[in-house]
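Only one protein chain is missing; all other protein chains are in place.
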Amino acid sequence: MKSKLFGTATIAALATVAAGTLPAMAQSPIKIGFVSTFSGPQAAIGEDMRRSVELAKEHLGGKMGGKPFEIVYEDDQFKPDVGKQKSEKLVQQDKVNFVTGYIWSNVLLASLKTVTDEGDTILISANAGPSQIAGDLCNKNFFSTSWQNDQTPMAMGEYLQSKGVKSLYLMAGNYAAGKDMLAGVKRTFKGQIIGEDLTKWPDQLDFSAELAKIRAAKPDGIFIFYPGAHGVQFLTQYAQAGLKGQIPLYQVFSIDAITLPLQKELALGTLGAQEWVNDLPNDANKKYVADFKKKHGVYPSYYGAQSYDAIMLIASAAEALKGDLSNKDKVRAEMKKANFKSLRGDFKYNTNQFPIQNFYIQEAVKDPEGMMTVKTIATAMKDAKDPFYEKCPMK
Amino acid sequence: MIAALRTPRGLITALVLLVLAVLPLLTQAFDQRYLLSIGTRIVIWSIAAVSLNMILGYGGLVSFGHAVFFGIGGYAVGILSAHGVSSGWIQWPVALIAATLWAALIGALSLRTRGLYFIMITLAFAQLVYYVGGGLEAYGADDGLNISRSRFPGLIDLRDKATFYWLCFAALCGTLWFCSRFANSRFGHVIRGAKSNDLRMTALGFPVFRYRLVAFTLSGTFGGLAGILLANEGAYISPAMMSWVKSGDLIVIVVLGGMGTLFGPLFGTIAFFVLEESLPPLLNLFAKGWGEYWQIVFGPMLILIALYARGGIDSLFGQRS
Partner (left out) sequence: MDYLLLQMLNGVQLGLLMFLLAAGLTLTFGIMDLVNLAHGSLYMMGAYIAWTMISWTDSFVLGALLALPVIFVLGLVVEAVVARRLYVRSHLDQVLATFGLILFFNELVRVIWGPAGKSIAVPAFLNRTVEILPGVPYPAYRFAIIVVGAAVAVLLAWLVARTRLGMLIRAGASNRRMIGALGVNIELLFSLVFGLGAVFAGLAGLMAAPITSVKIGMGDDILILAFVIIVIGGIGSIKGAFIAAMVVGQIDIVGRAFLPDLLKTFLSASAASSAAPAISQVLVYVVMAGVLVWRPTGLFGQRT
């Protein structure tokens, strides 16, 4: 028994060392670390991101700036401390040139300093956008290919304001991102907020009490933020309570390519806001969506599109520098140009290195083959900047 | 001391401690900085596991909320740091006192219950603090808060990885020393006696409740110490550090290593971290892509350990004398 245990430890040590040294013997490729959630209930999001990264790799022919590149995927298990540990491993052991991914704000915040300060490595968030990093904590080594949390609900609020919606009932999970989302919609929607519920997170399964309150309050519309499985739950219960058709539902991050196969017809007609939609009419996007669908039989989500963009952003800098990434100042300067074909259309970087970009209103519909998807129906905001960039000391 | 080295257990223990003592030199020699990071976390978690073992292993009191002390120690440091109090001379004592007081309070309320009731009431109090932490918007709420490391001007610089590691290792040695004194004292014997039969100890005239309360409180103090170090290690605090999953992990570690043994929690922590780091790459060696499913192997492993390795890893090193 004893020797067995030691045997395992030895193999483990060998495996770790082998994983660390073998690739280094090849002709020093560009290495990109990708931290996302690949296990547990949220693994579907990580899978969508990985598929998009692999597609980006395929579209680039496995090379950027004339050099081969490889992606090292790490699973954060949806836990900030694990995410930090994995980021540390990528920087210190795998010695990657870039770290990207990050679905969750808390995982990103836990990992940020390890990567950007201690490791002096460039981090590109492909999803999470907590306000701190857009403001005080902004960092020369941090870039975003997504958005700042407040922006998407701001776009939704702006649209509802312009459509003359008089009153809203707001609902979100009781956690940091949920509060950001409600704060965001309140920045732009000037009508009456008739009621507001922050529900237990993540363990609330039942929204009956809140739906009964909404029925009694009779608002013009309901605004929700319930990502992932909670979005499925909310929509189902909203329909079962007989509110669909009576009080319209508006959402951010609650109806997407990952949840739609579960929400099905219940989602039809629901409006939401997003910076990227699968039908945006630029060539890069058309190719991405078509190839993704052909390969996997489903639509990609914004998580995937933002991850694809992150790889393309890195590739643009590597191209411009002909694969020589040794001078970090030059790399950062190239990245800041955002000189690549983003799937959302071209954008510029703000001083805090978050995109200045458009936000669109999308509607859940059925495509000609009967598959659920979303389509663009309006532009809610043009060249929007996040509300925190002025707090960022970088100019 | 020398005689102890002749037993396999003594030899292995000495070897493990020796490797841990010189770890920064080894990782520097082999240019494996990441291994030092893992080592630091192992040492910090060991402190928490040893402190849990004081009540769980020796006392038979299954606390399902021990990670709360990670949180209390960590948040005390983090909150002070957020208000510009960066001196460790203030931060650390405040954090230790906070953890001690909270342990005394929940101990006084929880120790009236037994068995599953005790498991659940300690969980309840931990959840309470967890949600309070998630509601502290001034300190990042669920997103957590980036903090700077404690300062001990002129003495040591915690930003240096090796220095910080040695500090953690010294704290672990102190905790182990205290635990061994505790276990072999008259006080410890009462706690251990009450584990198997608290009615008899009460009948013998020992105030079992008060003894247990003191043990629970001390265990909380050392848990708080681990929290202080954990917050400094990551330069980050968040409610996730005290989620019930972490409390569960700590229990698993103590049982895995060997309950009621001095070095068991240390072995348990090492095994836990090594498994977590090595199972995914190992599985990938056998079948590409299966590394992500490592828990399908880890789960049954826990079952087998619970069923067949009753004394934990410590028992693999031969019978205790």
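Going in written order, the chains are labelled A and B, and every chain counts its residues from 1.
Going forward, contacts are C-beta pairs under 8 Å (C-beta built on N, C-alpha and C of every residue); 3 or more make two chains touch, one makes a residue touch a chain.
Model, not experiment: these values are computed from the prediction.
A.B. asks: For the full complex, can you list every visible chain touched by the one that's not shown?
C.D. replies: For the complete complex, the undisplayed chain touches A, B.
A.B. asks: Kindly state which of the options B:11, B:170 or B:306 is in contact with the chain not pictured.
C.D. replies: Reading the full complex, the residue touching the unseen chain is B:306.
A.B. asks: Would you mind spotting which of B:83, B:114 or B:200 touches the chain that isn't drawn?
C.D. replies: B:114
A.B. asks: Could you please point out the chain A residues that touch the chain left off the display?
C.D. replies: Touching the chain left out of view, chain A contributes residues 39-41, 43-44, 47, 174, 196-200, 202-203, 205-206, 208-210, 212-213, 216, 229, 232-233, 236-237, 240-242, 258, 261-264.
A.B. asks: Even though one chain is hidden, which residues of chain B still touch it in the full complex?
C.D. replies: Residue positions of chain B that touch the missing chain: 56, 62, 109-110, 112-117, 119-121, 123-125, 127-128, 131-132, 135, 244, 248, 251-252, 255-256, 259, 293, 295-296, 298-303, 305-307, 310.
Going forward, only the chains that are shown with their structure count from here on.
A.B. asks: Taking each chain's centre as its mean C-alpha position, how far apart are chain A and chain B in Å?
C.D. replies: 34
A.B. asks: Which part of chain B faces chain A closely enough to touch in the complex?
C.D. replies: Its residues touching chain A are 8, 32-34, 37-38, 41, 134, 137, 140-146, 234-236, 238, 240-241, 245, 274, 277-278, 280-282, 285, 292-293, 295, 313, 316-317.
A.B. asks: Which part of chain A faces chain B closely enough to touch in the complex?
C.D. replies: 1-2, 5, 8-9, 11-13, 15-16, 19-20, 38-39, 43, 75, 79-81, 84-85, 88-89, 92-93, 105-106, 109-110, 112-113, 130, 132, 137, 174-177, 179
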